[in-house]
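Removed from the display is one protein chain of the complex; every other protein chain stays in position.
Let's turn to chain A:
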Amino acid sequence: MSIVVKIEEKLYQNRYIVDESRPHIRIRSEAECKSCTSQACTVCCPAACYSKNEAGTVTLVTDGCLECGTCRVICQDKENIQWDYPRGGYGISYKFG
């Protein structure tokens, strides 16, 4: 069974209140990502916010973030993710949850 999943189509259904140019999650060191063998954030994030790039590091775009905390948990050994909630009222806003 090989089913192509378009994560953008899923996220498109959601309501976000975007805090322009104030990402609530940051990667601390690119070098750390480069030497990270698993780059597990690129697999585990349910919103595909992390993607491998040509430079061999990881690009983070938090626009679709669901604020679950998974990336922080998986990267805790390297402590390479600085994780916070968005400002009050911003970010994902579930209509149903």
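Going forward, a residue touches a chain if its C-beta (ideal position, glycine included) is under 8 Å from a C-beta of that chain, and two chains touch if they have at least 3 such contacts; residues count from 1.
Heads up, the rule we're going with is that contacts and distances are computed from a predicted model.
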{"item": "Chain excluded from display, named as in UniProt, from \"Decaprenylphosphoryl-beta-D-ribose oxidase\", \"Amino acid ABC transporter permease\", \"Hydrogenase, methyl-viologen-reducing type subunit delta\" or \"Protein FixC\"", "value": "\"Protein FixC\""}
{"item": "Chain A residues touching the omitted chain (full complex)", "value": "1, 3, 5, 7, 10-11, 13-14, 17, 38, 40, 43-48, 66-70, 72-74, 76, 84-89, 91-97"}
